[in-house]
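A single protein chain has been omitted from the complex, and every remaining protein chain is retained in its original position.
And then subunit A:
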Amino acid sequence: MHLAEVPLAAGGDEASHAPFPDLRGLWAACRMRWMRRRLLFRALRKCGQLAAVADRTGAIRPNDILCFATVRNEAERLPYFLDHHRGQGVAHFLIVDNDSTDGTRDLLTARPDVSLWRTGHSYRLSRFGMDWLAWLMIRHGHGHWCLTLDADELLVYPHHDTRDLRDLTAWLDAARRPSFGAIMLDLYPKGPLADRSYQPGQNPLDVIDWFDAGNIVTKYQPPQRNLLVRGGVRRRVFFAAEPERAPTLSKTPLIRWNRRYVYVSSTHSALPTHLNRVRGRAAGDVPSGVLLHTKFLPSIVAKSREEKRRREHFANSSLYEDYYDALIGNPDLWSPTSTRYQGWRQLEALGIMSRGRWD
């Protein structure tokens, strides 16, 4: 008998088995508190990097749902992105344009429900845009339900075809849940990536509608108390040799914001830590959504070439050169085990998201 091998410690939730007082827990809480303050301070320091292009925030009414995003050269995706989320009840978009050159700025300033800021500073050095957004959220997001997304993410949630975000957030309010979790679902086409064509404004699902349904890996991260979900097609195809580098899929994109809150790394985790509690206690489900990730539209091949040169998307970009090289090679991500997207009920049946108690 090798008792040392008996799995004693619970890997799952934050129920700590440490004796009272839980010194390690207190220390972690303390560290997280200082991290949050540091990040807030950083946001204040960087607010000078933003220049308003079209500030229409005066039109925001109390209880409006706001959407925040940092974009660069997304003129292709933005028309559908805006339509999709406007249709779900987002009242105002607050967008930071990081030096686009493809007409993104004109496209955005022409929309009456978009407020636009621009900056030429480094995306990587502003924590991938989070510092800029943190400032805008302190300034305009306080008290609102805030949806923080990338331009290549489309939020879907249970019942999204019949109920909008106002219904969802009202339910979350009633259930005393300040945040709503979602995972990214990487969509890809059948066949080599660049062999399709996509028109701005078109539903990306017309072009890329396949995904990996059952290869996620879940891990609990104690200090920030969030769940780290990895997997999907990128882990399968590009990171089969070094799984630790595979991109994180879990996010908490929708939060009833307070000016003291802050996102830590992209929207993968937030502080204070209770915002990351977007899963059930014990074994039950809580409602969650999916961010349809439209990264692999045909333009990805050309974009990868540029990103490889700019080195702005990863903290240590040199480690990801293989990844970019693979993408530049116009790969086929499809496999006979891929699943075709059919809607949220399918995602729920597959166990990718859940309606929880929100029937």
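Note that in this section a contact is a pair of C-beta atoms (placed from the backbone, for glycine too) under 8 Å apart; a residue touches a chain by one contact, two chains touch by 3 or more; residues count from 1.
One rule holds in what follows: contacts and distances are computed from a predicted model.
Student: Determine which name in "Pyrimidine operon attenuation protein/uracil phosphoribosyltransferase", "Peptide O-xylosyltransferase", "Oligopeptide transport system permease protein OppB" or "Purine-binding protein" the UniProt entry assigns to the undisplayed chain of the complex.
Tutor: "Peptide O-xylosyltransferase"
Student: Given that one chain is not shown, which residue among A:Leu227, A:Leu297 or A:Leu327 touches it?
Tutor: Spelled out, the listed residue whose C-beta touches the missing chain is A:Leu227.
Student: Would you indicate which residue among A:Ala182, A:Val207 or A:Val262 is in contact with the undisplayed chain?
Tutor: Considering all chains, including the one not shown, the answer is A:Ala182.
Student: On subunit A, what residues meet the omitted chain?
Tutor: Contacting residues on subunit A, toward the hidden partner: 1-2, 5-7, 10-13, 15, 159, 162-163, 166-167, 171, 174-175, 181-183, 212-220, 227, 229, 232-233, 235-236, 239-244, 250, 278-280, 282-288, 335-339, 351-354, 356-357, 359.
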